[in-house]
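The complex is shown incomplete by one protein chain, all other protein chains being positioned as in the whole.
Chain nomenclature is as follows: A and B, assigned in order of appearance, with residue numbering initiated at 1 for each chain independently.
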Amino acid sequence: MNYRATAYLVGLFLVGGIITTNCKPQKTQSEESPPPEASETDAEAPVLLTENTDGAKPSVTLSSDLPFDVTITGTKLETSIRRDFDRFSWESFVALNWDPNSADPIGTNGDNATVWETWKNAMDVFLPDGKKPSPWGTPGMIPKSCKTTDKKVLAQVGKTPDLLNEMEQPFKTGPLIDQNGEYTRFEILMNQEMFDYIDKNGLYSFEGQQKFNAPAVFPEGSDSAKEWGAIMVKASWKILGDNDDPSRFHTVEAIVYTPAQDDPKIAESCFTAKVGLVGLHIGTKTKICPQWIWSTFEQVDNAPSFDNIHREGTFNYYNASSKYPWNEAPARPWDPNIENQTPTQVVRLTSIFDGTEALNKEYQAKLREVNPNSVWQYYELVGTQWPVNPRQLPLGNPFPEFLANSTLETYVQGIVKDDKVELVPNVSSSCMHCHNGATMISNGRASDFTFLLERAQ
Amino acid sequence: MSDSNTQYDVVIVGGGWAGATIAKQLGEAGKKVLILEAGNPLQSRNREEYMDSFFHAMAKVPSAPYAQNYNAPRPSVLDIKPLDEYKPEPNPVASIQKNGYFIQKGPLPFASTNERVAGGTSWHWLGTCLRLVPNDFKLHEKYGIGVDWPMDYDDLSPYYDAAEYFIGVAGAVDQQNGIHGITFTEGYNYPMQPIPPSVLDQHFSNALDGMPLDENVIKVTGTPAGRNGASNKNWKTGKIYSNGRRLCQGNTNCTPICPIQAKYDATITLSEALNTGNVDVMYQTVAYEVLMDEQTKEINGIKYKQYETKLGPVTGEGTATGTKYVVAAHAIEAAKLFLMSKSQMSAGIANSSGQMGKNLMDHPVMLAWGLMPEPTFPFRGPLSTSGIETLKDGAYRTDRAAYRVEIGNEGWNWPTGSPYTEVNEMIDNGIFGSELIADIQENFTKQFRIGFLIEQDPEEDCFIVPSATETDNLGIPRPEIHYDLSPYTRKGFEKAREAAAAMFTKLGASNNTYETQEELEKHYAGSVFEYNNQWYNFFGAGHIMGTHRMGTQASDSVTDANMKSWDHDNLYIVGCGSFPTGATSNPTLTMVALALKAADAILADW
Partner (left out) sequence: MTLDTFVQLSAILTGYPEKKLKPKNDTQKVSEAYFAVLNKEVDAQTIAQLNSTFTSIQNPDEASVKTQIVDDPTLGPIAKNITKMWYLAIWYSLDPTSTDPNATYVVSSITYKNGLAWSTMYAHPMGYSEENFGYWETPPNTK
């Protein structure tokens, strides 16, 4: 319906500021009070998409307004409250994927540059010897071994290319190999608010963390103060092959950088490639959710669901005729330079919740309205996890209990037992359960739900 | 048929801790290695599957997460019972279900267990990484007991340094340094900072530090552990230690399994070994005979059987061949394998000394438990964070076994099955509601236990042999175990009981330990024994040692100080079975140090 955005250009080189718009003040409840009381009846009417139900907002709009915090009007945890959080996730996704250099709506030309890709890469924050990072807005570092690569990429105006510097999922669980035998590449970026907190408090270095000697408390997004808090994103990218259809992905020319490592022994290497976005985690710290809101998106062709394993289609990470066990890490050595590695066979074990699926269709339809070839219609929200009782410290009682992105937590999605999916507490993927254990490296202090502070040198 | 076609440099029996360690070292040095692993493969789903089993297990014993596998069976503490209750069963599966995997011949049951899966027993270890003290290597020279190690503390010290980095140990040099002569390399620091002490530890320290006991003085120290804590900068390179895993969150579950892998387990090393690109593993592959060349006496093959499911039949057979061989199958299985290999050597391969399978040792544990005078809040933190290491050496060792004291953070869980047993009793007695809450808070918050890990001297009549009659589902003989606690060790129990009484008095704690014959028989029938007119029971610490010991000569030991067989020049036998004496420190760190030493020796001897 009404999607007007005003972009502020900040110099030739975009310095990663969040794009603001003329915000229409939104109806929110006070951040102090808990969600509204549930109704007495147990009976739950189906959530109709087009009418006001249970306080839910009317149909979706596309906006470059990045929400400061969630707006809760629903009263039923699994349906209407979940929808509020899912809307927050979509609004964040749309705003963060908006073109920072254009007033036109997202996807006007099919694909577009994005806001989040102007943010600081974690690699530029946690420097060798704990050196102080460069100020916000400084173009990202490019490792020496990459400087000889495609000059065209490096000279893109107004933008430092994405530097994809990771290729293994957390805690050494393994790489993700696509149907072309290529390793999926990852990167983690943070917004200015998150960077500033780390920078100002010296948390980018071993000694700085020791000196700080307290748990980290990142700034919270607040609707009343109209301020954003810390936001971090983790993206998974697929190297596009000849058989991949780039019109179904947000694509960029990226620098694919493999740092030298020992386990396995891999030499440093660098090349540029056209990559397509296959997964995006967004972690947002807010006043209502001090344990952060966890939103995760995937490209729609990644993998079939356990409930619908015979779905027709070509998948990024699944082949119906493969005999490889599901969600099993590839054979070692985990070296991307080895030819002809067997692709990972990925199955999404927990289907996307119906209500989330319905919301996905609404947003995808809206994105198509902008341009029927919008790449953004090929993304879906897998789910949102949030703390239902933030004062139940430290974890805050997450809902839903488990959540996994099939490209980012491929190998801990659960197990199949007697033809049913079994999710195992404390082990199967849950954003908050896992991140709750995150600490600073030099003193074990709680690092407020981010593992990034472990990277301090 | 699955004879390995590749000619491997080294074949390793056992994909557990020692096997993975040696595989990694050899793989990194460019050697081609084949591991034969009897059990469940290394898979992404391992931890989820094991934790799922754990959550659903009624008895959360060390083996609870690791479902029984009748083709590579493992023992369970739930199988321990009075000897006369073992009734023969013709069918191997039924026999294992009814009697357990071990054939216990007594007089006392062997009470410790191991796992047979990729990563081995490391899955269920507690995490304790203590060094032996200098006199532990010289029990005979100093005290006239047992035998000496064919090396001393100084020989092993650099390997201890290496092992602590290999595993990733959190500890403090200034706590361990000097205890009974322990020294550290100048400037040395552990990779990670010590794990914080629990509330209970602090109470113990406040009450007991400085208390004389026998010829020593009590000091409570943090226990170095293979468990992630805050990092140190490397003392040589200045590089910050990082192993990519989360820090301990005190799930209080180390044994049987850490849900988040904050505790090291050998799948980490197995993964690193595989990442060298030089290591292959055949899972569900059970070695059952070692073959040698009749002329050279060198080992020239290991016969194996394979299976596909835990109850299914043999699905493959073959012989693995290499230039050198390492058996790292854990103390009982390794000895059993050699003793089964009788077609060419009547006493078994590698057994000219006759010592193979003998000198079986554990750390029999005496638990003492009670209620602290004020709440110390059990079931918080790792299972153990501190201990008393200052009592484990002294002139008394001529006379009775030494012990170390482990302070437990899990209340009475181990000795009584708390909270299940007590809560059931309360509810059965009609307690409910607010009274139940009050009772739980009053009683459980003060529960504590300590464990005395008591040394066993090596005895020839503690031994394992392959059973002549009982087999597993593959038809491979099960281990028949003859085991007892010597007077030397029993006297250690006596002293431990006195020590517990003295400590509890000083703590102001009640002593709820079972000490009468009736109580002991009622709760621990099968592992109760008498000494000097008192009754005791013992638990196994999970430390299976001694069955293929090192020594200085071929006549009374199985291997030399590099764990090379005296009889077969290309054979190494590695694991806790290599220990000539057991001392009192948990054996794992020493086992890793020895495995690294063996790996060096293997490479040097190429």
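Quick note on the criterion: contacts are C-beta pairs under 8 Å (C-beta built on N, C-alpha and C of every residue); 3 or more make two chains touch, one makes a residue touch a chain.
Everything numeric here is computed off the predicted structure, so don't read it as measured data.
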item	value
Option from B:G127, B:P196, B:G318 or B:G348 whose C-beta touches the chain left out	B:P196
Hidden partner chain, touching residue among B:Q43, B:Q175 or B:N251	B:N251
Residue among A:A103, A:A358 or A:A446 that touches the chain left out of view	A:A446
Touching residues (missing chain, whole complex) on chain A	35, 37-38, 77, 81, 388-389, 394-395, 397-401, 424-426, 433, 436-437, 439, 444, 446
Those residues of chain B which, in the complete complex, touch the missing chain	51-52, 54-58, 60, 196-199, 202, 229-230, 247-253, 257, 259, 375, 377-382, 385, 409-410, 413, 419-420, 423-424, 427-428, 430, 432-437, 440-441, 444-445
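The definition used in the following text is that only the chains that are shown with their structure count from here on.
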item	value
Mean-CA-position distance for chain B and chain A (Å)	43
Residue numbers on chain B that touch chain A, as the complex places them	43-45, 47-49, 51-52, 55, 193, 229-231, 233, 240, 242, 244-247, 249, 251, 259-261, 268, 271-272, 274-277
List of chain A residues in touch with chain B within their complex	170-174, 206, 263-265, 325, 327-329, 332-335, 411-412, 414-415, 417, 422, 424-428, 434, 436-444, 454, 456-457
